[in-house]
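One chain of protein is taken out of this complex; the other chains stay put.
All chains are identified by letter, namely A, B, C, D and E, in their written order; residue positions are counted from 1 within each chain.
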Amino acid sequence: MLDVVTLGETMLRLSSPATQRLEQTAILNVDVAGAESNVAVALSRLGLQTGWVSRLTANPLGRMVVNKIREQGVDVSGVLWTDEARVGTYYLEIGHPPRPNMVIYDRAHSAFSLVNAEEVDWDYMANARVLHLTGITPGLSPNCRTLILRALDVAKKVGQIVTFDLNYRSKIWSPEEAAGALGEILSSVDILLSGREEVQTVFGFEGTSVDVAATLRDRFSIDLVVLREGERGTVAHDGKLHFHEAYEVEIVDRVGAGDAFAAGFLYGYLFDGRPMDRPETMLAEPLGTVDHGLAFGMALAALKLTHHGDISWSTRDDVLNLMHRRQQGWR
Amino acid sequence: MLDVVTLGETMLRLSSPATQRLEQTAILNVDVAGAESNVAVALSRLGLQTGWVSRLTANPLGRMVVNKIREQGVDVSGVLWTDEARVGTYYLEIGHPPRPNMVIYDRAHSAFSLVNAEEVDWDYMANARVLHLTGITPGLSPNCRTLILRALDVAKKVGQIVTFDLNYRSKIWSPEEAAGALGEILSSVDILLSGREEVQTVFGFEGTSVDVAATLRDRFSIDLVVLREGERGTVAHDGKLHFHEAYEVEIVDRVGAGDAFAAGFLYGYLFDGRPMDRPETMLAEPLGTVDHGLAFGMALAALKLTHHGDISWSTRDDVLNLMHRRQQGWR
Amino acid sequence: MLDVVTLGETMLRLSSPATQRLEQTAILNVDVAGAESNVAVALSRLGLQTGWVSRLTANPLGRMVVNKIREQGVDVSGVLWTDEARVGTYYLEIGHPPRPNMVIYDRAHSAFSLVNAEEVDWDYMANARVLHLTGITPGLSPNCRTLILRALDVAKKVGQIVTFDLNYRSKIWSPEEAAGALGEILSSVDILLSGREEVQTVFGFEGTSVDVAATLRDRFSIDLVVLREGERGTVAHDGKLHFHEAYEVEIVDRVGAGDAFAAGFLYGYLFDGRPMDRPETMLAEPLGTVDHGLAFGMALAALKLTHHGDISWSTRDDVLNLMHRRQQGWR
Amino acid sequence: MLDVVTLGETMLRLSSPATQRLEQTAILNVDVAGAESNVAVALSRLGLQTGWVSRLTANPLGRMVVNKIREQGVDVSGVLWTDEARVGTYYLEIGHPPRPNMVIYDRAHSAFSLVNAEEVDWDYMANARVLHLTGITPGLSPNCRTLILRALDVAKKVGQIVTFDLNYRSKIWSPEEAAGALGEILSSVDILLSGREEVQTVFGFEGTSVDVAATLRDRFSIDLVVLREGERGTVAHDGKLHFHEAYEVEIVDRVGAGDAFAAGFLYGYLFDGRPMDRPETMLAEPLGTVDHGLAFGMALAALKLTHHGDISWSTRDDVLNLMHRRQQGWR
Amino acid sequence: MLDVVTLGETMLRLSSPATQRLEQTAILNVDVAGAESNVAVALSRLGLQTGWVSRLTANPLGRMVVNKIREQGVDVSGVLWTDEARVGTYYLEIGHPPRPNMVIYDRAHSAFSLVNAEEVDWDYMANARVLHLTGITPGLSPNCRTLILRALDVAKKVGQIVTFDLNYRSKIWSPEEAAGALGEILSSVDILLSGREEVQTVFGFEGTSVDVAATLRDRFSIDLVVLREGERGTVAHDGKLHFHEAYEVEIVDRVGAGDAFAAGFLYGYLFDGRPMDRPETMLAEPLGTVDHGLAFGMALAALKLTHHGDISWSTRDDVLNLMHRRQQGWR
Partner (left out) sequence: MLDVVTLGETMLRLSSPATQRLEQTAILNVDVAGAESNVAVALSRLGLQTGWVSRLTANPLGRMVVNKIREQGVDVSGVLWTDEARVGTYYLEIGHPPRPNMVIYDRAHSAFSLVNAEEVDWDYMANARVLHLTGITPGLSPNCRTLILRALDVAKKVGQIVTFDLNYRSKIWSPEEAAGALGEILSSVDILLSGREEVQTVFGFEGTSVDVAATLRDRFSIDLVVLREGERGTVAHDGKLHFHEAYEVEIVDRVGAGDAFAAGFLYGYLFDGRPMDRPETMLAEPLGTVDHGLAFGMALAALKLTHHGDISWSTRDDVLNLMHRRQQGWR
């Protein structure tokens, strides 16, 4: 049985070298990137058994996507292959202040966006303790929205913990479109991760993090909300707020830090304490605390900011060493 | 007035380094590539005034395409810009025998394929001595097919010489589809360039080069046919055949050599002898001979095979030096 | 008619990779760099019609210089070609504090330094609204000094606005030599751009920016002086001072920021508001304000500091977005 | 159940770029390389379920070795981790005729050479149809020799087909040492792969391939011997000889071609015809023919010669296309 | 006669590019690195005659080590060559805060660690004014410890000034082991360089720098102790403390800065004032002051932090320029 299964699109990420604008570059670095596979990879490197399901064109580009996720120990046996369509792509220009990062999506008409929910092996999906999804997927196509709803149905039936990263992408859909689709989803979610402003953009909620968390609880019955506010991490749980200040970071690559934060929180809150053993029963209750989750997530995100590429290359030791140094007053 | 105007799609070409397979690579070389712009660039570098018309998404990728063509002196003022759609792309893996080159097209839904013929500045198109087109364009979309027919209408009205490179691409359409569209076009063509097998694949013609040329003359009234057969260049003109053997080449990059051959032939046959002056009158008759065109084309193509990227970086001096060395018995 | 024409030497810039000292490097990045062409490129990218005139050796290095400027849409039809002499070069080592940037000029005996003013097409030069020059040119050779004086004569006759970036280079000439040559020039200048200390080094002026501007006005009748002081931009106009604080920047490449600042000021002050239309009449008066020019220049310079190479790769949208974010309190 | 399991050391391979000698280089390409894992990877890419067992130091270098093998779909769950010792390394300089490839081994004292046979999960090893070993392992240390003998014992008990690539390495041991250890092993081998000269160097056999094969049969009861002679592949089976001529190849990287040949032969001879289904029973008899195995091996080896790195990046389609083109007279 | 001779192991340093973790990298930068040769190189570049003695395997890797040190003008004629063993190696991952630098030593069983003191040309060693050693060497092997003791004997006999950089490496030995070996050495040392915490870790001394210096003086009769505390440099001499604040540095590569500091202090204190002349007599007394040595060392270390690689690429002019700019209030 997997610890965590996830489902989503992973793209080729084509980025110009750090000092070159996209328009200027003669070479592109090739990485693979997807919010869901980023989480699966980060968790696998921390010691969990994870699986990732997607749909890809059967060509060298699609194989490269799978290779790079499999390289990190994620189970990819549930991936669907097709001869049609294309592998989604995005172009990235790394910014240097005051010039921001720039992203050009080239993911329309991808093999994943054309997925038919019937193709997926739902038994595979069901055989995991936690189901992790993001708000990108329902925005990709009606097919993808159907896929997500089906996954939530399955999760409900088998009693999976459902974790969800809102990940609102304004390049994919408008707040209004997102609010409709995401609202339908949120009532099935156990743990919601998001930026505070992101929630507010989509749903129009106002007020402080406390207010937002309360509204989410009232409206969608989500008892555990993890909010990033600027550089601070916040968790609302049982009506209480938990905070963690960010690390000072020399940023190498900002993309994927949110996914690392999500993975770190889930690991620290749900799993840490028994990373290497595989109990036979389902996950009855979290093994860590909200505060440990938050600290773990902030550390994993800080380390990710120092890695090239979307994915986290940290081990559990890397994270614990950093948390330890911080406790010792290291700035 | 331009010497040559051309019209077609130019893509980003993303190629793995020479010793890396696509699936294996962590970096991609970025070049721009299009059969028509390749010809415009090659001719500009030889000293002609050329223009290229296309349609591109207004983002850094689209600008890069235009930049690299403008860099070579081609007039790009006729390019159409749009905020919609995407920049066409193709992935290239350079082969080493016995492993062949591999191409993955990712050009569907491009800004060019959605072109509306009404958008084009036809006065600009008309203001050139020669119109150069290729058989790729009509295969891209119905819009593109309409575009080509409109260009031929304009050419006929103003008396442009029409040159056409068949460029059959099996990844775009079937021989049957191509035969229909291309047949409609060929009767407006003055000079046809193609591989012999390519013509035979599309139209089902049989026999030798002589037969093929005769059939093309009978069926489409094309009096000048330039055929590549294996590594040899052949021209059928006025019922006579002209041949030129290939050079021994240490191949760096095979892609674009056909376009260089086309450009070299057109330059040597139509223009050579007055590359730097700009007479006020239209091109009444060729300034070179068929044999000079053939020799020039073979040399330009041989040199292109030694350049990285789709485009020819040769100058007229480079070509003449090579032709001179060959005449002197240099192998 | 061009919006801006400029005249000057452009060199190959050979720089070691960011973490390597020159003495240590096994590879050099090749870019093209010249104060005047930098301005022409920056303005072309903002939407103006610009032309650049120079003199180059007709070989691949000279062609590379022209290619890279033409790539950006600058008209290069006025460039003079020669078979003699060499292409000017400079070696650059990017510093990291406390180690400063290091430059080794290798530009003596270049084709440009041997220019004869009679070779230039003065009708081409005259056919522009604005003439932009720098104080580098007269320091290169007596021929170059004659060239500048001739250009100013032509400008006066046709009523061009003359803008001048002082650009004192201690590696080319002493303050005394510069003061003589530049003093002769400044009385023909409408808009002077310079660093405050630079003016003081050359002319020995003392006091604050206000004093320096007043002295320049008294001595050379220049009514509009744009001074950089440390990281602040200052404009003295009509006896008033205008200021703009610098952006916080993560510097990638410092070289060329002054040229970007000059181009940004000229664009914002003289042209912004109608970047895409081309009125038939001469530029009667500025279309922007001094404050808009200053803000535009500071933003364009800040963005340039984040680009590798001497030239600005920003678009007008890039600049406006940055100015907008600053207005919104973004640090 | 796995199709093939293998056991051996995999090293970091540090190679200078193709045009640089080792002494001259400022950068090294990093790949992972091991005769046994090369075979496991090649077979996994052809569609088989393969597993590879080794012993590695638990640090980023050891993880890199595992990552790159897991990336290709090979099961690595049997790998042993230790905190002691080091990851074996070899330095490679790619030759260009007449300069040969040069290898510097730096693999002494590696984690694998210190393996204790008791650490291995022999149930895992036993759960495969075929066991593949090479003659490198017993040369690495007495521990490794014990390991191999134990693996052969297990194979005998469960009835695994044992395939063995002689792979004599003169940098590891003398022919005399090798003859002793390898002789002890060969009587347990079902299929032996080797170069003809290699066998002769180790065992002192004389004569032609026929003679060598006969001697091997007499002495070690090996009924199927696959010999490479120069560029030709030869198989002796049931007293008959089968030949296959080599392809003309533009060599990119020679290392690992022997492993690709071994994998290709095993695949074509033992498995081809049902690459994607997984029958529940043991492999009763070969599914292909000796000739198909030989042709497949020669093609896979030829393609490997065009790949950078030790491992084969070919798919089954790549191989079949090449075999098809050859049948069609393509040189 | 040499100004300074030194003795120690130099390794290949294999580092991933700045933005890549070791586990992630496909290329490694190759440099040579050793605390003692770093000092010899830094001093040679400042104008001294230096020699470095070591023991290396006679292969391209060993030659590369010698080449890169000889490139900087250090005399390498005393290096011992052997056909056995291996060239020591270390892997480096450059950190970005909060991720620290990571080092993996792979230096066990190196040619140097097997050195026999009898092999060394002690006349060569004796023919220098100053002998510089570090605390790394005695930790490498018993042979190396014997070597150091022999070198100290020779130094005593000929009256060399002995300088010693403590350089405690926890990856090589424990504080207890180090304390024994280093204590035996320190009583022969004239100038000790170390980090304050380093001394305390090894010897368990407590208190402030003043206390530590006093204890070192009492226990080992070392009159001149140079201590780095955090980012500050401190020298205890004749019972007085001298301080120097660090520079603000944009760090490129932290490794080797301590060696640059040591070299800078030695140069500034012992030699500066006559860098280019070679007096015939032995060095009777220091030519500089402790404060000049400290300032020189801090500047050379700050510059080293901006160089890729272990070695200092600064010239004496680079250092003096930096010291001058600081005196002028430049931050």
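By our rule, contacts are C-beta pairs under 8 Å (C-beta built on N, C-alpha and C of every residue); 3 or more make two chains touch, one makes a residue touch a chain.
Being a predicted model, the structure only gives us computed values, none of them experimental.
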{"item": "Among D:Q20, D:T82, D:T201 or D:T215, residue touching the chain not depicted", "value": "D:Q20"}
{"item": "Those residues of subunit C which, in the complete complex, touch the missing chain", "value": "14, 21-23, 25-31, 59-61, 63-64, 67, 86-87, 89, 91, 93, 102, 104, 106, 108-109"}
{"item": "For subunit B, residues in touch with the removed chain", "value": "18, 247-253, 302-303, 306-309, 313, 318, 322, 325-326, 330"}
{"item": "Touch list for subunit E against the chain that is not drawn", "value": "67-68, 70-73"}
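FYI, only the chains that are shown with their structure count from here on.
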{"item": "A-B compared against A-D, more contacting pairs", "value": "A-B"}
{"item": "Geometric centre distance via CA averages, subunit D-subunit C, whole Å", "value": "63"}
{"item": "Whole-Å gap between the CA centroids of subunit A and subunit D", "value": "40"}
{"item": "Chain centre separation (subunit C, subunit E; CA means) in Å", "value": "47"}
{"item": "Multi-partner residues of subunit A (at least 2 other chains)", "value": "21, 23, 67"}
